[in-house]
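Excluded from the complex is one protein chain; the other protein chains are retained at their positions.
Chains: A, B and C, in written order; residue numbering restarts at 1 for each.
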Amino acid sequence: MNTKVNLAGVILNNPVMTASGTFGSGAEYSDFVDLNRLGAVVTKGVANIPWKGNPTPRIAETYGGMLNAIGLQNPGIDVFVERDIPFLKKYDTKIIVNVCGKTTEDYCEVVERLADEKVDLLEINISCPNVKEGGIAFGQNPNSIEQITKEMKKRAKQPIIMKLSPNVTDITEMAKAAEAGGADVLSLINTLTGMKIDVNKRAFALANKTGGLSGPAIKPIAVRMVYQVANAVKLPIIGMGGIQNAEDALEFIMAGATAVSVGTANFYNPYATIEVVEGIEEYLKKNHIDNIQNLIGCVK
Amino acid sequence: MNTKVNLAGVILNNPVMTASGTFGSGAEYSDFVDLNRLGAVVTKGVANIPWKGNPTPRIAETYGGMLNAIGLQNPGIDVFVERDIPFLKKYDTKIIVNVCGKTTEDYCEVVERLADEKVDLLEINISCPNVKEGGIAFGQNPNSIEQITKEMKKRAKQPIIMKLSPNVTDITEMAKAAEAGGADVLSLINTLTGMKIDVNKRAFALANKTGGLSGPAIKPIAVRMVYQVANAVKLPIIGMGGIQNAEDALEFIMAGATAVSVGTANFYNPYATIEVVEGIEEYLKKNHIDNIQNLIGCVK
Amino acid sequence: MSNSKKKTVLIQSMDALTDDVFSMWLKDEEIAANATPGQFVSLYCNEGSRLLPRPISICEIDKAVGAIRLVYRVVGKGTEEFSKMKKGDTIEVMGPLGNGFPLDNEGKKVILIGGGIGIPPMLELSKHLTGEKQVVLGYRDELFLEKEFESYGKVYISTEDGSVGTKGNVIDAIKENGLDAEVIYACGPTPMLRGIKAYAIEHGITAWLSLEEKMACGIGACLACVCKSKEVDHHTNVDNKRICKEGPVFNALEVEL
Partner (left out) sequence: MSNSKKKTVLIQSMDALTDDVFSMWLKDEEIAANATPGQFVSLYCNEGSRLLPRPISICEIDKAVGAIRLVYRVVGKGTEEFSKMKKGDTIEVMGPLGNGFPLDNEGKKVILIGGGIGIPPMLELSKHLTGEKQVVLGYRDELFLEKEFESYGKVYISTEDGSVGTKGNVIDAIKENGLDAEVIYACGPTPMLRGIKAYAIEHGITAWLSLEEKMACGIGACLACVCKSKEVDHHTNVDNKRICKEGPVFNALEVEL
């Protein structure tokens, strides 16, 4: 049984990764799961300098999901390189660094700083709905997507994953723009912009007013977008949005994703990633499928 | 205690309405709820001629929500006018007719046909994701929204509600286009396009492949869009998307909705509309608020 | 007002008939009083992530006690949730829904056919028909309910693996046993119903079929559960009939399968 998948030349032991921002840099969850069993660990978004993030409350529960407005708090690339990369290098898993920035220059700085680090792929987050500058502003316009992708490709030594926002009219347009800019891989979806009001306090549940909706509630939207993008571009896709078990992951794979990320589910089930890995193996065994490759995009 | 609200001059006894397509023309649910208690009944989308709708399966359950691809099956305007309007006229509730079409001419025909009927408002559905022509194609482009709104306004004798699609990058742009076209009221949100794959059958759960996601899962997206639109245009808003109880309804009202529609919740709780009406009354009483007007858009 | 309500009712018993087929009695006088064979109820999950109804046919009606029996197979998360409930628990139910089998058959010779989890509604029906009753039950492998039919008619069995009765499907069993009838009543998977329709037409037999489709409202409002009808339907004004409202039982000639 072969569960290996190929993301722009990087071979993952299996298609199961973590979603950026839901797994720290792996240290906390290494108390619960064996990181060696994961296809890749995707780290929390890191910028050129430390960011404080948004005021609290930063999260709110919603029906079958949650809103977050962390605001990309991060320790900055220096601490990240010194502390988090060496930690992850101890494991037999691929390292994918999620990169954020307020300006194109910020992104460039991080990507350049990582050029000679032993990380496998860079995921460029142009889709965070929770910061005023940067993030989603880049991710809702095909021209700026193509532009920033080109800038990243010029500077990066690792293959580049562009992470797309679902808060758009036509996701395929954004995917094609990233492809045109030279992206190696696409990942989708980031969170959908949402809001919650506490009717007893008559106030927003989040200090930031709006936040990003994630969790099982959004899965049907994510699967649809992965399917659309898989049929619009030639790039491998990392699918995510509400995955909590192997069935969910397989939906994305059958829709056309080469790999999948588990996000919000980690919060309520720290063993979720491993359960997905094992569940996929069981599915392959039960259905006598010897290569996961045969499932990618098999539903047309 | 005053629960009356004003939609373009039409005074509803209370802000609670039904969402189009989830309540038939009221007959079936009149076995469960007293239609006299509802602010308005919004009927299933009706076209100039009968439509067969999509092949089955037309629905699929998702986590905290559902997908539908009914495809706007309807008996056509003639049967609707003969059968459904007289039925609803027996009740002390406002009648809002939801109108669909494949071409602008189709919409015009229905609106003209209704001009002399005793219905209170017309809701123009330019946001159905489940039909190839018409529906959402109109609803994702500001120019065509403005255009079709103008055409409706030219012909309609009743005030016009434009029903917006959430499958857009910037909902305020669409709202402004409808306002520019002369819309009297906006309603949002229609369903979000989604997909479900049955991993055991390795097939789409819906015959139509994609469907519209509705139910509590989408509420945070809907509340956010209502809030954005309320702060971008001057028109009254009918808010909907995942409302299942009075708290949910109040979230929309505090975000800026003048009225609310209960949709998917009817399916699993046929008493949902009445429970929302009663729950809002209780909230007002408990909090000593004598006019619901004071809550509309109170969270800024 | 119709006779249908949504309410919370008491589970009087919950028994496993096979590994994955369960039988439960629900106590509700009103539902029992109004129910007829072939109607169904919508069961609702407690788990809030699962919103839609699980339509389940009424297997038996005890008007004296005021209770109905449901027999269901665990096929997904919802039926799994039900199977873990116990006597004394409560469950949300709406019903009775739809139109059952026509009972005005004046002592005609009939075949009642149940395929797999389509077998349960045949049990109550078999008590209400007055003519000669032949009961054909088709199983994949493990049998259930077959003994309970014996007091109402002669029972013929088919199994896919041939472990009991005719090897094959219900039509094979009918042929092997040379059964004939004036009326057929059937419930089961669509391919089986398709076969029965063809058989009935070929032999000039009236056939009543109970159909199945995914449902959202269960009461005719959402248009999720339609089947194709031969003629334009009175309500929908297109050639679609709502299974939950006009059905689930249709005359084979009314519908396209």
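By definition in this document, contacts are C-beta pairs under 8 Å (C-beta built on N, C-alpha and C of every residue); 3 or more make two chains touch, one makes a residue touch a chain.
Keep in mind that this is a model prediction, so the values were computed, not measured.
From the options A:Asn14, A:Asn48, A:Asn68 or A:Gln228, the residue with contact to the chain not on display is A:Asn68. Remark: the omitted chain is touched by one listed residue; of B:Gly71, B:Pro166, B:Gly181 or B:Pro216 this is B:Pro216. In the complete complex, the residue from A:Met17, A:Leu38, A:Ile59 or A:Val276 that touches the missing chain is A:Ile59. With the whole complex as reference, residues 21-24, 28-32, 44, 50-53, 56-61, 63-66, 68, 70, 73, 75-76, 79, 215-216, 264, 266-271 of chain A touch the missing chain.
The omitted chain makes contact with chain C at the following residues, 47-50.
Everything that follows uses one rule, which is that only the chains that are shown with their structure count from here on.
Centroid analysis (C-alpha atoms only) places A farthest from chain C. Each of A-C and B-C has its own count of C-beta contacts, and the greater count is at B-C. Chain A and chain C have CA centres that are 46 Å apart. The distance from the centre of chain B to the centre of chain C, with each centre set as the mean of the Cα atoms, comes to 35 Å.
Under the contact definition stated at the top, the residues of chain C that touch 2 or more other chains are 48-49.
Shared contact sites, meaning residues of chain B that touch two or more other chains, fall at 63-65, 216.
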